[in-house]
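Complex shown without one protein chain; remaining protein chains in place.
For reference, chains read A, B and C in written order, and residue numbers begin at 1 within each chain.
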Amino acid sequence: MPPVETRLRVRYAETDQMGIVYYANYLVWMEVGRVEYCKARGFNYRDMERDDGVFLVVVEAQCRYLAPAMFDDEVIIETEVLEARARSIRFGYRVLHGAGGPLLAEGSTNHIVCGANRKPIRLPEKYRQYFAS
Amino acid sequence: MPPVETRLRVRYAETDQMGIVYYANYLVWMEVGRVEYCKARGFNYRDMERDDGVFLVVVEAQCRYLAPAMFDDEVIIETEVLEARARSIRFGYRVLHGAGGPLLAEGSTNHIVCGANRKPIRLPEKYRQYFAS
Amino acid sequence: MPPVETRLRVRYAETDQMGIVYYANYLVWMEVGRVEYCKARGFNYRDMERDDGVFLVVVEAQCRYLAPAMFDDEVIIETEVLEARARSIRFGYRVLHGAGGPLLAEGSTNHIVCGANRKPIRLPEKYRQYFAS
Partner (left out) sequence: MPPVETRLRVRYAETDQMGIVYYANYLVWMEVGRVEYCKARGFNYRDMERDDGVFLVVVEAQCRYLAPAMFDDEVIIETEVLEARARSIRFGYRVLHGAGGPLLAEGSTNHIVCGANRKPIRLPEKYRQYFAS
């Protein structure tokens, strides 16, 4: 399946005194990408948490920064599932400059599936189709 | 009672491309000041939420910005209770430059007391002494 | 002139352990609203800063919180100019639940016009039309 594309515009709040986007914000954008990934695949991450008590807890995050994003730039987050197992899911991301520009960053996050009590569980059957890589 | 003093150091993440602290972060510092206010008065805000289900929900916040704070500056948050009622508490804050410098900002937040279901309640008796202004 | 409407979706990062949007984030949304206000009026805030060295430095911010915003909610920021003077501009904001829901918050920010050296200046002629209230 092709990556899911999310567009957002860089906020002033996301810049730092170097005049570029502060590096931790790319992890926020990855989260925005994951949520849109779920919507594009046909369900809401919010409902999965709220209605089924299924949480995708981050156990690893990694990002390579290739070119800076600036205030008011439009950026595209391409999100895909790199690997889906019964108990864990790994997402991959590419952050691109919206105006056909360069690749700004690429990264990944690894998640374990947890129940409402934050104990690891197997991903319920109904969600498996959505995370097929 | 005198204000409670909290010291913190400006993080790089808190600056923006203007080279000064982004304005929303002062509200985060006010929250840090409130938590320290509670500790100085003899209880933990965390425990009040967790053990007694008492939440101080913000219903209004206001800040005047007088001079910019910069990366790595030490700032002092002076926190006090301006008004305490059965169902609401108003805090006041002064943000000062740590090195005997100027007043950077002053503001206030108004809170209603809520139970775990986010419905307004009266502040439980045991906490009244702590918020006496 | 009617307010300028900006839509955004609440990020997971913007929530706190109370399960609602952390209060400082409304000031970030106001900034997003200001930037969109400028675009809707016909210029870019970014360019005004970069090309003309004109900065709208926040000297006061105020927000009243009426109902909580939750993760994945769509919210609308309505932004307007409440008052424009030669040396200062005051914006007003209403934050609404996107699905025809209730008013979540309303607030205002007051700004002085500064040059690249952060000294107050008069708003250059070319920008006056854009901020007419």
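Criterion: contacts are C-beta pairs under 8 Å (C-beta built on N, C-alpha and C of every residue); 3 or more make two chains touch, one makes a residue touch a chain.
Every value quoted in this text rests on a predicted model; they were computed, and no experiment measured them.
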Positions on chain B contacted by the hidden chain, ascending: 9, 11-13, 28, 31-32, 35, 44-46, 71-72
Hidden partner interface residues of chain A, rising order: 18, 23-25, 27-28, 31, 55, 57-66, 68, 109, 118
Touching residues on chain C - with respect to the absent chain: 12-13, 15-20, 22, 24, 71
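We adopt the following convention: only the chains that are shown with their structure count from here on.
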Chain nearest the global centroid, as defined over all protein CA atoms shown: C
Interface numbering overlap (same over half, different under half) for chain B and chain C: same
Centre distance in Å when chain A and chain C are each reduced to the mean of their C-alpha atoms: 27
Between chain B and chain A, distance of the C-alpha-averaged centres to the nearest whole Å: 32
Between chain B and chain C, centroid-to-centroid distance (C-alpha), Å: 23
For chain C, residues contacting two or more additional chains: 28, 31
